[in-house]
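Below is one structure; the comments refer to it alone.
Yeah, one chain of the complex is gone here, protein chain that is, but the others are all in their spots.
Should a chain be cited, it is by its letter among A, B and C, assigned in written order, with residues numbered from 1 in that chain.
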Amino acid sequence: MQPAIRLLVLASLAVAPLIQTNTYWQHVFGVALIGAILALGLQLLVGMAGLLSLGQAAFYGIGAYISAALTMRFGVPFILAFLIAGVVTAITSLLLVPIVKLPSSSLAVATLGFNIIVYLILLNEDWATGGSFGLLDVPPPHIFGYELTTERDVYFLCLAVLVLVYLGLDRLVHSRFGRALRAISQDEDAARACGISIIRYKSKCFLVAAFTAGLAGSLYAHHARYLNPNDFTFNKSIEILIMVVVGGLGSLPGAVMGAIVIVLMPEFLRSSGELRLILFGFLVVVLMGVSRGGLAGLAPLLTQRMARLRSSASAKSAEPGEIKS
Amino acid sequence: MSADQLVQGLIGGLAIGCIYSLIALGITIIIRATEILHFAQGEIMMIGAMAGLSALWMVDLPFVLVLIVGMLGGGLAAVLIELSIYRTLRKLRVPLINVIIATLGVSIILQNVARLVWGSEPLRYPPLFRSRGVEIGGFAVSPQLIWIVVLGFAMMALLQLFFRYTRLGIAMQAAAQDPDAARLMGVSVKRTTTYTFVVAGVMAGAAGVLLGSLFFASFNMGFLIGIKAFVAATLGGLGSLSGAMLGGLAFGLIETFSGVLISTAYKDAVGMVVLIAILLLAPSGIFIRPGRRI
Amino acid sequence: MIGLKGQVLRAGLLASVLMVGSAFAASADTIKIGVFGPFTGDAAATGAAEREAVDLAIKEKNAAGGIRGNKIEAIYADDAGKPEEAVNVAKRLTARDNVVIMIGSISSPASLAASQVAAQSHTAQIVVSGTAQKITTMGNKWVFRSPVPDTKLAGDLAGFIHEKFPNVKKVAFLYVNDDFGRGGFEKFKEGGKKYGIEIVDEERYARGDIDFTAQLGRIKASPAQALVEWSRYAEGALVAKQFVQMNMTMPRFGCDGVAIPKYVELGGDAVNGVFYMTHYSSATAANIPAAQSFIAKFKKAYSKVPNAYHSEAYDAITMALLAIEKAGSEDRSKVRDALSKVSFESTRGPFKFDAKGDPTLVTHVVKIVNGKETNGRDIPVQK
Partner (left out) sequence: MTALLRTKQLTCRFGGLIAVSNVDLSVEAGDVHGLIGPNGAGKTTFLNLVSGHIRQTSGTIHFNGQNLGSKSPHLRAAAGIRRTFQNLRLFREMTAIENVMVGLHANTRSDVFPSLLRTGAQRQEEKEIADRAREALDFVGLLPSANAIAGGLPYGHQRLLEIARALVAKPKLMLADEPAAGLNGAEARELVGLIQRIQASGVTVMLVEHHMEVVMRACNHITVLNYGRKLADGSPADIRDHSGVIEAYLGTKTVYARHCRRNPAEAQYAPH
C-alpha cells in the first residue's frame, strides 16, 4: 500500500544491529523479532477472528521442540526442519477443532488447559523432549551451506521470516479469508447467513496462527539454542496476549510494535531494579486506558491532541475568551 | 484405591475445593456484573492472606478475627483497585479485552508490591487448628481440613442468603442480569458494580486466610490458585453462583482423585481434559443457568 | 486502512529508536563480576540469598582494598528462574557489561542455559545451587559448580540409609517434577541399587503445588518402609505437614533443598525426625573454621543464620575473587584457568575442583530434632 514507508521501516529494522553492535542487544533484538512473529500469529486469532486464546505458547513450544529434535537427532537441514516445524505445529492445532465453537471466555480457559497439557507432555516425556532438563546445544541455523553463528546473522534470519510472515498475514487479512474472520468476530449469525462456516474458519484461523507460532518456535530453538519446558507455560501465552493487546487489537503493525515494546521494556526498566515489574504492570494498565487501540491507536491520539492544542492555542490568540474543543 | 485413600482424598479435595469455590464465586459475580475475566482475583486472595497474617503479627487474635481481617483486607484491596483502575477504564469506554489485560497488569503489580512489603520468602501461618489427624472410624482425619470445609460452606451459605434476602444483594443481582431495567428501578449500577468487587474481594480474602492457615502465605501464592479457580468457575458455567460453588468443589475433587487414580505427573492435565470434555458436552458448563451468555 | 500508513511508520520509528537507543557504556575502572539468579519470580527467595552472600563478600573485599587496587563491583541480573531469561542476562553480562566472571544461577535449567553463553563468550561461570549432574558433564570447560552434584548427594544418602537403617529396603520416592527432583530421583535409583534399596513407589508433584494428599495417600498404601523426598523447602514443609495429618510414621529422608531454616519454620513440629542430606548446615559446621567466621560475619550483617544457599554463594564469590587475584589480570581465560586450580578453606571444608569442575566436598546428614538441626551421622543404627 505504502511501499516507501514499508521500506523505511524495513531499513530501520535492518540497520538496527549494524548501529548497535553489542551482541547482547543484538540477541535481545532477535528475541523481540521472534516475539513479533508470535504476536502476529495471535493477532490473527484475537484481533481478527475475536478468538481469545491463552494457549499460543503451546504451539510455540511444539514448533521449537520439533525443529530442535529434527536437526539434532535426524540431521535434518535447518530450512527443512523450520518448515516441518511450522506444518506439524499447524496440524496439531487440529486438536482444537472440537473446542473452537465455545464461547469466548470458555475458549480462553480451554486453550489455557491445552497449554497446560502440552507443557506437561514436554515436561514428562523425557525420551522425546529431554524432560525438565530440556534440550541443550541446539545447532545454529544452517542456510545453503552457511552457518549463522553470530547474533547478527540470526537477527537477519528472524527479520527475513518476520517480513515474510507480515506480508503473508497482511495479504490474508485483506482477502476473502480475512474478511470472513472479521465477519465472524463481529457477528457470528450474520456471518453464517453469508455462507461462512464458523467452525471451519475458526479452525483455519487456529491453523494459520499455529503455523506462525511453529515457525517462531523453530527460530527460537536455533536462536537461544537451549529449550526448556518452562519457557512454554501459559505465562508465555499471556505475555504474547499482552503484546497483542498493548500493540493494538486488529492491527498487524501494532502486533509487531507491541512485541518489540514488551520484550525491550523490561530491559530498559532493569535499572529500576526492585520496582521493575511494578512499573511494568503500571505501564500495561495505563496503556490499556489511554488508548483504545493500544500503541497502534496511541499515536493518532497524540497527533489529534497536538493538533487540537495547536488550534485551540491559535484560536485563543485570535479570539480570546472563546475556546472550543 | 484403598478406603483410607478415598477418605483422605474426599476430605482433602473438598477442603481445597472450598477454597477454589470461594475465589470462583468472586470471579463469577464479577463476570456477571461486568463481563470482566478478573485475572487478579488470586492476588486479592493473597492480599487477604497477608492482611490476616499481618494482623496476627501485631496482636494475637483469635482465628475468627484473623478471618475477618483477611476478608476486610481482600475487600479493601478490591474496592481500591475497582475505584482507581477498573472504573476509570470503564469510564474511558475501552474495549473489554483491554480491561481484561489490565487485570493481568494489576496482578503483576499486586504480586510485586507484596514481594516488596512481605518479602519473597514464604511466611509461616501459625497453626490455627490442631493439625495432627484424629482417628474417626479408623481413618486419620485432620480437624483443620474439617474446619476449612465447615467455614467454606458457611461462607458460601452466607453469600447465598445475602444475594437472596438483602436489598443490596437483590439490587446487585438485578443490575447484573439486566442493567437497563435495574437503572429504571432506581438501582445505581455503577455502585452495585463496585459492591460486586467488594463482595468478590471479601470472599477471596476469606479464601486467602483459609489457604494460608492450611499451607503458608507467600507473595506468589495467588496466581496459580486464581487460574485454577477460573477453571473451576468455567467448569460450573461462568456466571452461575451455585455453578461456581459446585465447580470449585468438583475441581478440587477431580484434581485430588486424578492424582490418586491416574498419575501424579499428569494430575493437572487430567483436570484440564475433564474440563475440556465437559465444555464440549455442555458448552456452558455443568450447571447451566439460562440467561445471558458471555 | 486510513491509519495504516501512519501505523507502519510509527512502528518502524519506535522500533528503531528503541533498538538504537539501547546502548549504554559501562565504566571501566572496576572489576565487574556478573551475578545472576532468580531475584523475582517463584524462586525469588533463593535469589535473595545469593545476593546477600555475594554482597557481604564484596563489601569485605572492597573494605580490604579490592584487587590490585581496583574495586570489585557486582552486576546483578535477574533471570526470574527462567532459562530463556538466563540466556538473555548471561549475554548481557558478558557482552554489554564485560564481566570478568559470572556467578549463577540457582536452578539447574537456568544454569545450563547460561552455560552455553559462558562457553561462547569464554567466560567462567560458577553455578551456585544447580545440582544437576549434567551441568558439568557436557564437556563445557567454562562451567564450575559450588555445590556437590546430585549424584553424590543421592548416592551418599543411599549409603546413609543402608548404614543406619539396614532394614529399609523398599522406599517411596516423592519428588518435585522438575530438573532438581528428577535428578535426585534418577541418581537415588542408581545409588540405591548398590545397597539393594528399591524404589517401590514413585510420586511426582508440580512446582508450586500445595496439596499432596494424592501422593501421600498412594505412598501410604504402598509397601514402602521409608519416604525419600526430593523437594525444596516450601513444598517440603507442606509435605511434612500433610504427612503428619495423615498419621503417617515411616522414616523420612530429604535433600539439600530443605537445608534451610525456613523449612523448619514453615513445617513446625511436622518436620521433627526428618533426615536430610546437605553440603552445609550450621549443625555440622562446628569443626570448620571458615564456616564459623562466616556465620559470625553473616549474623552481624543480616542478624540471621546463613543457610545452605548462602554458604554456596559465599564460597562461589570467594573463589571467584581468589581466581581473579591469582590470574594476575582481568583476562577471562586466565581467570578461568586460575579458578580451575583454586584451593581454599571454604565454609563447607577444604575446597578443590575435580576435572569436571565439581567440588570435592564431603556431604553431611542433618536430623531435625525438636526444631533444631543436629548431626544425623551421630545417630545409632536403627533396627
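Here is the rule we use: a contact is a pair of C-beta atoms (placed from the backbone, for glycine too) under 8 Å apart; a residue touches a chain by one contact, two chains touch by 3 or more.
For clarity, every value in this text was computed on a predicted model and none was experimentally measured.
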* **Which displayed chains the hidden chain touches across the whole complex** => A
* Looking at A:Leu96, A:Val109, A:Val208 or A:Leu298, which makes contact with the chain not pictured? -> A:Val208
* Which residue of A:Leu33, A:Leu70, A:Leu172 or A:Ala213 touches the chain not shown here -> A:Leu172
* Identify the residue among A:Leu123, A:Val138 or A:Ala180 that touches the chain left out of the display. => A:Ala180
* Structure fact -> Against the hidden chain, subunit A presents residues 168, 171-172, 175-180, 182-183, 186-187, 189-198, 204, 208
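By our rule, only the chains that are shown with their structure count from here on.
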* **Pair joined by the larger number of C-beta contacts - B-C, A-C** => A-C
* If you average the Cα atoms of subunit A and of subunit B to get two centres, how far apart are those centres in Å? -> 32
* Structure fact -> Cα centroid separation, subunit A vs subunit C, in Å, comes to 34
* Asked: Considering subunit A alone, which of its residues make contact with at least two other chains?
  -> 124, 277
* Asked: So which stretches of subunit C touch two or more other chains?
  -> 40, 177
* To do: Using the touch definition up top, name the residues of subunit B that touch subunit C in the complex.
  => 1-2, 4-5, 8-9, 11-13, 16, 112, 115, 119-122, 124, 127, 131-133, 135, 140, 142, 144-145, 211, 214-216, 218-220, 224, 255-260, 264-265, 267-268
* Structure fact -> Interface with subunit A, subunit C side, in the complex: residues 1, 3-16, 18-20, 22-23, 40, 77-78, 81-84, 87-88, 91-92, 94-96, 108-109, 112-113, 116, 132, 134, 138, 177-179, 181-183
* **Of subunit B, residues touching subunit A in the complex** => 31, 37, 85, 88-89, 92-95, 97-99, 101-102, 104-109, 111-113, 116, 227, 230-231, 234, 238, 265-266, 268-269, 271-273, 275-276, 279-280, 283-285, 293-294
